[in-house]
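Of the protein chains in this complex, all but one are displayed in their positions.
Then we have chain A:
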Amino acid sequence: MRMLKILLWKELLQIYRDPAIIRILFIMPMIQLLILPLAADYEIKNINLGVVDHDHSEYSRQLVNKIVSSGYFRLKDYSATFPQGLKAIESGRTDLILEIPTHFERDIVKDNRSSLFVAVDAVNGVKAGLGGAYLQGIIQNYNQEVRTQWIQAQRFDEQPTIEIASADWYNPHMNYRVFMVPGILVMLVTMIGSSFAANNIVREKEMGTIEQINVSPIKKMQFILGKLIPFWLLALLVLTIGLLIARLVYGIVPLGHYSTIYVFATIYLLAILGLGLLLSTYAQTQQQSMLVSFFVTMIFNLLSGLYTPIESMPAWAQLITRFNPVSYFIEVMRMVMLKGSGLADIRYQILALIGFAVFFNGWAILNYRKRSG
């Protein structure tokens, strides 16, 4: 215990003295959170939409009108069949297709439910993915209007639903930032967890101080905890700053509890720090560890569902996301933020992350040796 205390004291002192850490920890998150969503917001205002309307009804026309008048979409193609619509995507004229089935109006009126199909262009993942998400938001909103009309006209109790074939989406205000900001937060926390701790250990290797540690009676476990705890605290601190920015600047208040986010983040960080630790046991120089952790986090982020909704990824990529801790955190973030999910709803994700934590840390501890062969 005393040993751990002295290790933590030294570690925090060094972090405190490192101007780069303070810069990266506090200034970078602010910039990312403040600039990135604004920049991407511009991009997302010009999504090219193709419509395949098999229904040609009043409802379907209303829906398309509503989508176009949202200001985010430009109606670029109106095809009679889905294959024709796909051609427009392939030629790059459109970013996504909305297919309205025959009897769309009739199904809503008669059965209170209908489904729509949204196809997105896999090449421009960000634009199409977010466009898809927006579209779903608008459709949900439209659904609410249907309900209002319905109730006024017929005094019918049941709420008609439009099933969106590609995904459930809980961002009724169509706010792109609500979609993006929690994701950026996850990325930041991931970066700190995976690369900072790793770099720190590798720096001790480079400086030669690790030899001095290895020749002392410090236990492997104490050393590892002494490295993990400070970065675990730092990452939670950055998360807190990020959540504050999200709230104060973007007015993003989670529907669920902050505590749910923190419980999950705590476990998530165990897994990510374990990954960093594992990297550090292999890397000999800071350059190596930086490069590898950058590469790994980039892959994780790309396949996380942050830019491209997981549902619209090809099957092989969807499978990979199941082995990607980042995708779980983004999913949980959105569930808590937008759906108000609690601990019980995310138990599956928690279990998965515990699995990751055991796997990464176990491997790292096996691989960290105080003595070379």
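Rule of thumb we're sticking to: contacts are C-beta pairs under 8 Å (C-beta built on N, C-alpha and C of every residue); 3 or more make two chains touch, one makes a residue touch a chain; residues count from 1.
Here is the rule we use: contacts and distances are computed from a predicted model.
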Quiz item: What protein name does the UniProt record of the undisplayed chain give, "Aspartate carbamoyltransferase", "B(O/a)3-type cytochrome-c oxidase subunit 1", "ABC transporter ATP-binding protein" or "Dehydrogenase"?
Solution: "ABC transporter ATP-binding protein"
Quiz item: Which listed residue (A:14, A:65 or A:367) would be found touching the missing chain in the intact complex?
Solution: A:14
Exercise. Among A:83, A:217 or A:314, single out the residue that touches the unshown chain.
Key: A:217
Exercise. Name every residue on chain A in touch with the hidden partner chain.
Key: 2-3, 6-7, 9-10, 13-14, 17-18, 207-209, 211-218, 370-373
